[in-house]
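Please find one structure pasted underneath; my questions will follow.
Here the complex is missing one protein chain, while the rest keep their positions.
Per-chain numbering from 1; labels A, B and C assigned in written order.
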Amino acid sequence: MTDEHLYSLNSKKVEAATDEWLAKRGVTREAIAELVFFLQKDYYPDLSVEECLGSVNAVLSKREVQNAVLTGIQLDVLAEEGKLISPLQEMIYNDEGLYGCDEILAFSIINVYGSIGFTNFGYIDKVKPGILEKLNDRTDKEIHTFLDDIVGAVAASAASRIAHRKQAERESNMNAPID
Amino acid sequence: MTDEHLYSLNSKKVEAATDEWLAKRGVTREAIAELVFFLQKDYYPDLSVEECLGSVNAVLSKREVQNAVLTGIQLDVLAEEGKLISPLQEMIYNDEGLYGCDEILAFSIINVYGSIGFTNFGYIDKVKPGILEKLNDRTDKEIHTFLDDIVGAVAASAASRIAHRKQAERESNMNAPID
Amino acid sequence: MTDEHLYSLNSKKVEAATDEWLAKRGVTREAIAELVFFLQKDYYPDLSVEECLGSVNAVLSKREVQNAVLTGIQLDVLAEEGKLISPLQEMIYNDEGLYGCDEILAFSIINVYGSIGFTNFGYIDKVKPGILEKLNDRTDKEIHTFLDDIVGAVAASAASRIAHRKQAERESNMNAPID
Partner (left out) sequence: MTDEHLYSLNSKKVEAATDEWLAKRGVTREAIAELVFFLQKDYYPDLSVEECLGSVNAVLSKREVQNAVLTGIQLDVLAEEGKLISPLQEMIYNDEGLYGCDEILAFSIINVYGSIGFTNFGYIDKVKPGILEKLNDRTDKEIHTFLDDIVGAVAASAASRIAHRKQAERESNMNAPID
């Protein structure tokens, strides 16, 4: 039980738990960076996976993102263990199409880097490249109803961040005059 | 454990569980209707609590709303029992100000009746009338980090629905000519 | 100039203007229904374009949707006529990738039928079938920066509505017992 009188938010613990749980659930930052590269390579021929990884790291350092990652993984894990109340248990366990709270948490991640990430999110959620295919494979008994949307959202946000930064680079190279 | 091969969504069970869990957590539909009345009585002098209740019922019949109610109450209950992973446990148990997933689920409820409900949500979340004050009282050891936002969102949505319907009534009385 | 003292919202005018402006901008309800069919035909083999059209009509009857359609088309038309303030003019005229207000209006449409529509929106926004390809063709001098996202959002919402109704049909056929 938690003693609320001694409670004080510890941001380092939130960040460390985010990392720990992503790893436990089989998601590396590199795998997310590969999704970003998949989304952006056609627009920026000089883009490297390393640059994508830097962007993933920046997204994962945001508090809102960490909160959504932890909350989503928590619900996945509890569904896997059969510990949720019915019929929430059945809906999350079976990734019910009419249950949309997983998408809702995902959008809270995308919003942090602005609306331009939504298209990319919808696209990789449909074609499911790389780690997203693995997360959607039900043969391994793991439940990733929330995590697949969250990983897609982190990738889409990181792609938006790259779009913003590439523009800044381009303007900086031109010394972007005001007129 | 759930057998996914036999899974088939049962909407009546989702609706019944929503009712059951709201009641278990001390929230009646009448208490939500009182919030709606509080929000709208100054705009519609002839408004009754019964009409507000009808609007609350309509909002609670929506699948998206039921999903958010069940998911939020589930997280509250688990936090109350100390069963969440750390530091998610501490953040939800203490209604951490920088944890915003409760607001996020609440917005998914408001969105169903359109953006005009956001102002009402923010307002009652701040002044906390009626049942919202009770849900925020920590002396009874119950955790309602998600539920207070969800109840506020249901009330705000029901208020939006009333605004839409009152307009329809007004136009119907005028036989609303196109020009 | 408008005389605010005589102002009274006329919902029939809002609905009629929505229809009129969609038509003026080259978008028929049938063309949107084709997008819905494209999105849902693999999931429901017995789906007809007529059923999709019924769903498009239901989405377009919502006030929030009509508001977004009119606002978006208005901004497109003004950009086409070169009448916006700079640099808003240039950003909308050129469908600037870092300008996201078009996506934002689109999401307000999707939200009305719940978060499950976001994936479909992102997908058709990327592959651009049917009318979406035409709206993105810059050779005809028309600007559809907002309208292409709005049309995609209406289609995605109509697809969500179909998913909800097909589930209701399925359960009704089974007499959906509570246990």
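Operating definition for what follows: a contact is a pair of C-beta atoms (placed from the backbone, for glycine too) under 8 Å apart; a residue touches a chain by one contact, two chains touch by 3 or more.
It should be emphasised that the depicted structure is a prediction, and the values quoted were computed from it without experimental measurement.
Colleague: Touched by the hidden chain, which of the shown chains?
Modeller: Taking every chain of the complex into account, the missing one touches A, B, C.
Colleague: Of the residues A:Thr71, A:Ser108 or A:Thr145, which one touches the chain left out of the display?
Modeller: The single option touching the absent chain is A:Ser108.
Colleague: Sort through B:Tyr93, B:Phe121 or B:Phe146 and give me the one touching the missing partner chain.
Modeller: B:Phe121
Colleague: Would you write out the residues of chain B that touch the absent chain, in ascending order?
Modeller: 97-98, 100-101, 103-104, 107, 114-116, 118-123, 125-126, 163-164, 167
Colleague: Touching the absent chain: which residues on chain A qualify?
Modeller: Here the touching residues of chain A are 8-13, 16, 63-64, 108, 111-112, 114-115, 164, 167-168, 170-171, 174, 176-179.
Colleague: List the chain C residues touching the unshown chain?
Modeller: 1-2, 4, 7, 9-10, 13-14, 17, 21, 63-64, 67-68, 70-71, 74-75, 77-78, 82-91, 93-94, 96, 98-101, 104-105, 107-108, 138
FYI, only the chains that are shown with their structure count from here on.
Colleague: Please categorise the chain-chain contact pattern as a line, ring, star, complete graph or other.
Modeller: Contact map by chain: complete.
Colleague: How many angstrom lie between the CA centroids of chain A and chain B, rounded to a whole number?
Modeller: 27
Colleague: Give me the residue numbers in chain A that touch at least two other chains, ranges are fine.
Modeller: Residues 98, 100-101, 104, 107.
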